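What follows is part of the complex, with its chains left where they were.
Chain IDs A, B and C follow the sequence of writing; residue 1 opens each chain.
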Amino acid sequence: MDELEIDAVDDVELDDPVLVEGLPGVGHVGKLAVDHLLEELEGESTLVRRVYSQEFPPQVSVEDGVAELTCAEIYAVSVADGRDLLLLTGDHQAQTNAGHYVLTSAFLDIAEEFGASEAYALGGVPTGELIEEYAVVGAVNDESLREALEDAGVEFREDEPAGGIIGVSGLLLGLGERRGFEASCLMGETSGYLVDPKSARAVLEVLEDLLGFELDYETLDERADEMEEVMGKIQEMEQQQQQQQMPTDDDLRYIG
Amino acid sequence: MDELEIDAVDDVELDDPVLVEGLPGVGHVGKLAVDHLLEELEGESTLVRRVYSQEFPPQVSVEDGVAELTCAEIYAVSVADGRDLLLLTGDHQAQTNAGHYVLTSAFLDIAEEFGASEAYALGGVPTGELIEEYAVVGAVNDESLREALEDAGVEFREDEPAGGIIGVSGLLLGLGERRGFEASCLMGETSGYLVDPKSARAVLEVLEDLLGFELDYETLDERADEMEEVMGKIQEMEQQQQQQQMPTDDDLRYIG
Amino acid sequence: MDELEIDAVDDVELDDPVLVEGLPGVGHVGKLAVDHLLEELEGESTLVRRVYSQEFPPQVSVEDGVAELTCAEIYAVSVADGRDLLLLTGDHQAQTNAGHYVLTSAFLDIAEEFGASEAYALGGVPTGELIEEYAVVGAVNDESLREALEDAGVEFREDEPAGGIIGVSGLLLGLGERRGFEASCLMGETSGYLVDPKSARAVLEVLEDLLGFELDYETLDERADEMEEVMGKIQEMEQQQQQQQMPTDDDLRYIG
């Protein structure tokens, strides 16, 4: 096994496609968004590349007893009324600093091979509190990209994200810029505590506007409802614990 | 010293052998199993390869004052009434993520060199509780391998092992698949707290059925008895501690 | 992306320039000093090299929504009445041991390319207490460099810095010596708890004397005033907390 092995699973002619990345991260926003895109555009999508690397954890996932070696996958999607897409998804980030550089370079190589010169990195930006209105915060690797994003409702804030953008999402902008890619990062606001399908929907709605595809959100909304239920139960349990710690009227009757 | 040095200690003609891996892991199940195989098949086994690597800890073991550099060993076994075997054992796993890839690739290279195209990775799956009936859980790198294992009593469970399979065992399936190996992982249930010879026996009994050799379990059962004694003493000590903390009748007599 | 990529942004003829390094470290003294130099000498300075590396964190910084890939920058400065300068600045140190060696070698390569054979590494030395008089402690990679520094007010102390000098600053002296560089480290005393513009000024005043440039300290003093205010507020808050914990006269009146 070399440090990096790229399997050419299939090849598809795309017309000026856009790379859209959704690896795991804050609130799993990016991964949820790209996985939903894949689900909704399934009929039009083809798995074209698998990327294996020593930079991934030395691990297989197991589903129904069948093992799959950790990898990242790139799907080609010919969208009827919108831009063609290259969707990048996977279950893991690189495990070392240098690994992020190695993998991002590989992803950009593949995107170039398919004729792409634009990229969107999808992710979440943690706010630390529950969110009512899901804003989408942006970052670009060239000032000229900003206006189109603002027109699509993306917010640009002076000091956000405060610590910069780390991992593949950040490097798609940084390394992308060095290779002539116009790359933007779309970060859905999210509490940062839980998997957040609502934040993923907010990000996808911006992307719909920018790239011209149309999505049904039923399955993503169902996942959001499930998460709300989970949250509801957690809050209920917390309240019950507080009640158990505070004397109730009944308790007091016996004491008095 | 190169990153990897393989000593060809001896060479043996094998007929379509099966690689069986037992490096240290959960409950030392895999290592116990392969070491027992080696002990029982000693007359028929030959040490053929030693694998040294910078990926192992920088360490010698010392027995009776004589030092041995950390390595993995591969033994060739010509089994009278069953399949020929290549047994992989050692005292250490790799110490880095990339190291697991490097070492597993080396092991598969050696197995190929001896004509193998099948592999069994032996290990344990932790349950977190004491075990009465030792089930063996399976994972395969190709759906077609499942039926034969199920016939031999291996269980396939939808969500197990939950976190996938990590280290050389996992990569034997994952990297093996990429090189045309039919590879399975046999994981004996084990509490995860102690070295578990009973779990190793459960795994070996499945393997007997699959590969056609016959084993005597006397020494493994003796180790199991020793472990039971150790466990018994631990439980006794725990009970004594609890009794010391709880007032006994005698204590109460003086208080009353 | 290679392990190291050096962008030749511009080229400038310099006359026997001196490399001055100010990467982040104790009290951010070195970085504050070099950034102030850059600000004050802006009219005369040209960005000549950007150094990108897998040894830096895999990260972009974001300012007003525009992302910049982590790098180190080298500026050429033609100083009217003093020595020409190569100023090295950046937001990050290398993330691994080997990375410090790799980056320092790259910085020395670039300095050599511009004809430099002298270097000053700027930094802070932590004292653990608040500082009234900001001494500058020195270290050199050749005994012969000591006298000139002592004449400029630099102190040499038998056992300082106790643990040696770590990171790029240390290696500029150590690796520099192996390549014929005369390299010195100027360490401003600093508490080690806060960003310390006063310590940076103390270091720069020594450098003014050694290299013949003249600086205005207004903006650095303003930052020092801001830090004093921050410190004042912290001390105030601490005093309030102590007062809240100690009974005041008023409290005692009600108790008595």
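The criterion applied here is as follows: a residue touches a chain if its C-beta (ideal position, glycine included) is under 8 Å from a C-beta of that chain, and two chains touch if they have at least 3 such contacts.
Just so it is clear, the model here is predicted, and its values are computed rather than measured.
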Quick one: 3 copies here, how many in the whole complex?
4
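Quick note on the criterion: only the chains that are shown with their structure count from here on.
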Thinking of each chain as a vertex joined to the chains it touches, would you call that graph a line, ring, star, complete, or other?
line
Of all chains shown, smallest offset between own Cα centre and global Cα centre goes to A
Subunit B onto subunit C, same sequence, C-alpha superposition: rotation to the nearest 5 degrees is 180
For the pair subunit A and subunit B, the C-alpha centroid-to-centroid distance in angstrom is 38
If you average the Cα atoms of subunit B and of subunit C to get two centres, how far apart are those centres in Å?
53
Which residues of subunit A touch subunit B in the complex?
1, 3, 5, 52, 54-62, 64-70, 95-96
Contact residues on subunit B for subunit A in the complex?
94, 97-98, 100-102, 104-105, 138-143, 146, 156-158, 160-161, 164-168, 170-171, 173-175, 177-178, 185
